[in-house]
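Note that one protein chain is taken out, while the other chains of the complex remain in position.
Here is subunit A:
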Amino acid sequence: MKPMIALMKRELMNYFYSPVAYVFIVIFLISTVGSTFFLGRFFNSDQAGLEIFFLFHPWLFLFLIPAIGMGLWAEERNSGTIELLFTLPISMLQTVMSKFLSAWIFVGIALILTFPMVITVWYLGEPDNGVMFTSYLGSFLMAGTYLAITCVTSALTRNQVISFILSVIVCLTLVLLGWGVFMDMLNQVFPSWFTDVVSSFSFTTHYNSIRRGIIDSRDLVFFLSIIGGGLVINALILDYKKAS
């Protein structure tokens, strides 16, 4: 446990050493809050709630999360520190988990910094705090799954741009599978049980269900198993090609 904490500490410190972290947080806040007010027309909705705010997260994360995760392994490879990291007395899976967790925590920090939105709706009316809480939880879990996928693509290639594009494509696919428009198209061709199966693989479906204020164990299992699976694949890939 001790080595993992040391690794996570270093990773988190590493984010705040570079201006990239601050730029990321600023862009994160501008895009999440901006989309709520300008795209979502928050004031016109006449609702003291954060539905509109959370509505855009699957789309915004599509670019924000891969941007955070794309360098996770590529940088270690390019600077040669991967050799240092994997000759320290810490197991592969522990290293993978530490790096993932610290990136996830970083995203969590960015998410927490959107708290003025919560204050705003508290000021404007009486929002359902339970729904807000589960929405935040859903958003954080979804960010974790995006991140796990980005970890895998980052381990696949030394090139950060390729890693970014790959993870955007994979995440986009998983978002679209549960998108209303796409599901309508599927419904026209296939029986509805098929559409249900397909959409159950989508982030959108599970995220929307958590956003309604219900924490269903199936949704939790979905997100956590994608994260777990992603990390295991990540470790396997690294084990196979860490020296290349």
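Note that a contact is a pair of C-beta atoms (placed from the backbone, for glycine too) under 8 Å apart; a residue touches a chain by one contact, two chains touch by 3 or more; residues count from 1.
Definition applied: contacts and distances are computed from a predicted model.
Asker: Which protein name, taken from UniProt, belongs to the chain you can't see among "ABC transporter ATP-binding protein", "Transcriptional regulator", "Acyl-protein synthetase LuxE domain-containing protein" or "Component of SufBCD complex"?
Answerer: "ABC transporter ATP-binding protein"
Asker: From the listed residues A:A6, A:V23, A:I112 or A:I214, report the one that touches the chain absent from this view.
Answerer: Touches the omitted chain: A:A6.
Asker: May I ask which residue of A:I90, A:L111 or A:L176 touches the chain that does not appear here?
Answerer: Considering the complete complex, A:I90 is the one touching the chain left out.
Asker: Taking the full complex into account, what residues of subunit A touch the chain not shown?
Answerer: Against the missing chain, subunit A presents residues 2-3, 5-7, 9-10, 13-14, 17-18, 79-81, 83-84, 86-91, 239, 242-243.
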